[in-house]
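Let me give you the structure first, and then I'll get to my questions.
The complex is shown incomplete by one protein chain, all other protein chains being positioned as in the whole.
After this line comes subunit A, so read on.
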Amino acid sequence: MTTTTRVTLPAGASAPPAPPPRRVKPRKDRAGYLFLLPWFIGMLFTVIPFFASLYLAFTDYNLLNAPQWIGLGNFREMLDDPLLRQSLKVTFIYTFVSVPLSLVVALGVAMLLNRGVRGLPIYRAVFYLPSLLGGSVAVVLLWRYIFGLDGVVNAFLGWFGIDGPAWTSDPDYALTTLIVLHIWTFGSPMVIFLAGLRQIPAMYYEAAAVDGASKWHQFRSITLPLLSPIIFFNLIQSLISSFQTFTQGFVLSSGTGGPADSTMFYNLYLYQQGFSQFNMGYASAMAWMLLVIIAAFTALNFLAAKYWVFYDN
């Protein structure tokens, strides 16, 4: 079957009814563009707003009056805005604590699951399911009550004689509950790790075992280097999405970012500026700053990747 098509292919290409070459190309182009037509229109909805928001970032705009050019006014205001600083702090703490922790847990559990565990599909389903629910309003509401003063967590701590705080209404602990929620959703990086672990040939481990390498040594010298591109991918993905956290802070604090602004995520503050106070210019400036921050961290990661990510080809 394959041989026939291979034989007919060149014959077909040079067959008599083939139209002259200069007519072929535009027709080919046309089909491609037609298939992409919806995407092209959709790109207009992306590219134009992209530049429009850059413009709005330099204006004062409240939806009612025409935008007023104020130069760097919004950015200067951001420097002196204590709430903005607080929202950056909250977002950074959340990201830099929960992303590494959840990746470590994801990798650890993936390694436990890797070597032919019986019942793998069931375990995988149980660990993966929470990551589909973690961003839903229902689960964040649930979190408020699990970590409530009389909630399950404090009852559990009570068994060990620990008097738990009122997690969600105490500014020192509210963010912690959301970090725990983030770790609870380790399932999606875990599934990616599992797929990656499967690519590592078992014979590497066999050879290392013959040479007397310990489990830890095998992990350091085989698993980590060969898995590093996937760790890198998961890291970038988690960082980007974690910087944009919104629903968790909104639902936990009923939209206020409280208690005492301890769950004021960057995007929650952006929402308040844009859609409660209609400072659309300021909100656009904030969005662009977040874009720059995310781009900077991604670029840093790519630079650092040279030193620890290992590509085997």
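Everything that follows uses one rule, which is that a residue touches a chain if its C-beta (ideal position, glycine included) is under 8 Å from a C-beta of that chain, and two chains touch if they have at least 3 such contacts; residues count from 1.
Note that in this section contacts and distances are computed from a predicted model.
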- Under which of the names "Dihydroorotate dehydrogenase", "NADH-quinone oxidoreductase subunit H", "Carbohydrate ABC transporter permease" or "Ribose ABC transport system, ATP-binding protein RbsA" is the non-displayed chain listed in UniProt? "Carbohydrate ABC transporter permease"
- Out of A:Ile146, A:Ile179, A:Leu227 or A:Met264, point to the residue that touches the absent chain in the complete complex. A:Ile146
- Just name the one of A:Phe58, A:Tyr94 or A:Phe127 that touches the chain not displayed here. A:Phe127
- Query: Per the definition of touch given earlier, which of A:Met43, A:Val104, A:Leu157 or A:Ala207 contacts the omitted chain?
  - Reply: A:Met43
- Query: What residue numbers in subunit A mark contact with the hidden partner chain?
  - Reply: 2, 5-6, 8-9, 12, 28-29, 31-33, 35-39, 41-43, 45-46, 48-50, 52-53, 56, 63, 109, 112-113, 117-118, 121, 123-133, 135-139, 141-146, 148, 150-152, 155, 184, 188, 191-192, 194-195, 233-234, 237, 240-241, 243-244, 246-247, 250-251, 254, 267, 270-271, 274-275, 280, 283-284, 287-288, 290-291, 294, 298
